[in-house]
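Removed: one protein chain of the complex. Kept in place: all other protein chains.
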Amino acid sequence: MQLSRKSLFILPLLLAAAVPAPAAAQTAADAIFTVNNTWMLVATLLVFIMHLGFSTLEIGLTRSKNTVNILFKNVSIIAIGLLTYAIVGFNLMYPGEFSLGGLFGFAGFGVGTDAAGLTAEYSEGYTYWTDFIFQGMFAATAATIVSGAVAERIKLASFLLFATLYVGLVYPFVGSWKWGGGWLDEMGFYDFAGSTLVHSVGGWAALVGVFLLGPRLGKYIKDEIHPIPGHNIPLAAIGMFLLWFGWFGFNGGSVLSADPGLVSLVFVTTCLAASAGIISAMLTTWTVHKRPDISMVLNGALAGLVGITAGADVVSVMDSVLIGGVAGVLVVFSVMFFDRIKMDDPVGAISVHLTCGVWGTLAVGIFSADHSFVTQLIGVLAYGATCLVAAGIIFGTIKATLGLRVSEMDERRGLDLAEHNMEAYPDYQIMVTR
Amino acid sequence: MQLSRKSLFILPLLLAAAVPAPAAAQTAADAIFTVNNTWMLVATLLVFIMHLGFSTLEIGLTRSKNTVNILFKNVSIIAIGLLTYAIVGFNLMYPGEFSLGGLFGFAGFGVGTDAAGLTAEYSEGYTYWTDFIFQGMFAATAATIVSGAVAERIKLASFLLFATLYVGLVYPFVGSWKWGGGWLDEMGFYDFAGSTLVHSVGGWAALVGVFLLGPRLGKYIKDEIHPIPGHNIPLAAIGMFLLWFGWFGFNGGSVLSADPGLVSLVFVTTCLAASAGIISAMLTTWTVHKRPDISMVLNGALAGLVGITAGADVVSVMDSVLIGGVAGVLVVFSVMFFDRIKMDDPVGAISVHLTCGVWGTLAVGIFSADHSFVTQLIGVLAYGATCLVAAGIIFGTIKATLGLRVSEMDERRGLDLAEHNMEAYPDYQIMVTR
Partner (left out) sequence: MQLSRKSLFILPLLLAAAVPAPAAAQTAADAIFTVNNTWMLVATLLVFIMHLGFSTLEIGLTRSKNTVNILFKNVSIIAIGLLTYAIVGFNLMYPGEFSLGGLFGFAGFGVGTDAAGLTAEYSEGYTYWTDFIFQGMFAATAATIVSGAVAERIKLASFLLFATLYVGLVYPFVGSWKWGGGWLDEMGFYDFAGSTLVHSVGGWAALVGVFLLGPRLGKYIKDEIHPIPGHNIPLAAIGMFLLWFGWFGFNGGSVLSADPGLVSLVFVTTCLAASAGIISAMLTTWTVHKRPDISMVLNGALAGLVGITAGADVVSVMDSVLIGGVAGVLVVFSVMFFDRIKMDDPVGAISVHLTCGVWGTLAVGIFSADHSFVTQLIGVLAYGATCLVAAGIIFGTIKATLGLRVSEMDERRGLDLAEHNMEAYPDYQIMVTR
């Protein structure tokens, strides 16, 4: 993604709707602007539906007694993400000229534009409003990634507070370093659609959250790992498919226009990386665990998708297969590693989004001659350090005040009854032994 | 939406497929026509998938013993809606010049066009066929809204008969008053994408259906309200997400072209209204019911979406947040109100579609300087009176002849066994106490 130009407005916002359609003869440039903008809007709605994908993946891979709670978080996050992005996020991430050395900038509260913002004067690829809503859909994703990792034991209000601060302030602040034209962009760091800016930013916070919360009751007893299987594999599979579906917009829209060559190449590299992730995760888990584990295969697809996200437009088709294939192997071993060190991540979010997000970002430095491995590494480390500190401060403060974790009794009963006084499936007899 | 021009044809229909592509050099206007039409077709398929959203929302919020029955209704409705729209609906709703004083018109049976109907001569935004299929997808929606409200006790055949008559005749008849260029359109009434023409038209019929059917057994005992929880919250959440997803086409397509400024503004107002609905419903239910109720939050999103639908292209971004926020509060209190007066609406359809449809329509008169509150109110009342009478006649006649409600024994067994002799989930042990 590239620098987004926009006007500075303070709330209340300027009304653009009344602007009449131009009466002048329409040119080929008008037509291309209209196609570009239409594709960006389609990409926007595809990224939106990823939030349903995340929701079903997370509830599918966790227990039925926490299902309402996880859905509540995921529905809230999209609302929180879009509203905070309208109030401050967009203007923090794309500060325009109001920047302190490429490190921090802010273009004022609220969003709005004048008539020029609705034409190619703003950008050849999209209007001001398209820019805002496409970027807004990305913002909430980072918090959703955290949601999966901290599921089944975090307090609802504490999570919502964390999500508001992290999505509203941290995500756009660090995002501005690259997509807002900040210091990493000037240095030549490359992250096409967000292996680092979105996925690792969510992943680092997930790491902090999991560390501060501790594992779910019964997951690690002495030195043994007791797997806690998810309650609904079809929902998990639906989640994977919807996430891949949305990724056509996540990566395809990150071209920032409907450029035929680039968007179609990105579709190919994205799909082949996901396919390679499926096959390599399948072979790895079949070899290592002696059985074809579907949750690993689902995560293999997502690993391939996260891995290709940083360089989907600058690597060859053959390299996309390699990048996805490596990601599919990495995710299996990463899940085993985090279990070994007793970092309990119910859905494997850290392995998918952080491990493979880092891999994908570094892979750009390996497979693209135009980008430097060292610069990519600097970017990875800068995001890692900053997100660890920021998430540590926010999660730490919440832990010291509101508290992060529900009581042992509430965790055993399940958060649905404890926090919401309702069940996800009241008609069924659920086994209560886990 | 605006007046739709089309040729008059009687069945059998003219075959347009054989029309060859023009060999002449293509102009910028051709290109823009092609983009516009492509966007309208994408909007069409988005509105289509709302029928899956309605389906999963309704079954999620009702009991497992009535699941097959509700799905059967929803699958049937889309078929009935499209076929009746092809036979009479489209020509009732867009009668062209064949109109009696803007109150009633009919352009003949069947659909078809000549070569001009496939070019910008028909409309700059879409072909004749696109016009038909986009509008056809809307038509079935009105009956689907009713389906949720009357669920769990209406006879299948009676409902299908009602849906056929209401969608085939009533919906297009009243729709012609505004979108067909009828008397309310001439008066200046505004309803961008159907807060009144679609949502309240469904909602008024739902009100009549619920009144004539009476509440489900066990819902109100003496003066106590006994909540009957839905059997599958994940399905309900999937429904909300898919409805929002489809709303990008429902509202975005109602621009009737791919105009970059308008479509992108509509995306923004639509999403922010939904987000505000989520947050305000969450705060309201957390305050009033002392717990974060997910079904209210899901309905809050839908309330925001219904509320913004009448004016998504003519209100400011800030006002869209207000409109959605108010809708999210309204829906919570409306659900409580209808429960108080013992109008049993299992999924809250009346509160979402009627209450918020009325609110959204009036909000255009409040927030847009170009529209009159009084005219908006006249429109709301005209639709209310007509739909109440029409639904009353149809439902009343069916009640007096076929009967509307299943037997008490069938209701207790569940409609799946009683009407379909099958179960939705034969592998599971279902609790039979509710």
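Chains: A and B, in written order; residue numbering restarts at 1 for each.
By our rule, contacts are C-beta pairs under 8 Å (C-beta built on N, C-alpha and C of every residue); 3 or more make two chains touch, one makes a residue touch a chain.
This one's a predicted model, so the numbers in the text were calculated from it and none came from an experiment.
When you scan B:67, B:141, B:158 or B:334 for touch with the missing chain, the hit is B:67. Summary of contacts with the chain left out: across B:55, B:91, B:195 or B:334, the touching residue is B:55.
Check B:75, B:389 or B:402 against the missing chain and you find that the one touching it is B:75.
Counting over the whole complex, chain A has residues 28-29, 31-32, 35-36, 38-39, 42, 46, 63-65, 229-234, 237-238, 240-242, 244-245, 248, 252, 258-265, 267-268, 271-272, 274-276, 278-279, 282, 291-294, 297-298, 301, 313-318, 321, 370, 428-431, 434 touching the chain that is not drawn. Although one chain is not displayed, its contacts with chain B can still be listed: residues 11-19, 21, 25-28, 30-35, 37-38, 41-42, 44-45, 48-49, 51-52, 55-56, 59, 67-68, 71-72, 74-76, 78-80, 82-83, 86, 110-112, 118-119, 126-130, 132-133, 136, 156, 232, 235, 419-429.
Definition applied: only the chains that are shown with their structure count from here on.
Centre-to-centre, using mean CA coordinates, chain A is 32 Å away from chain B.
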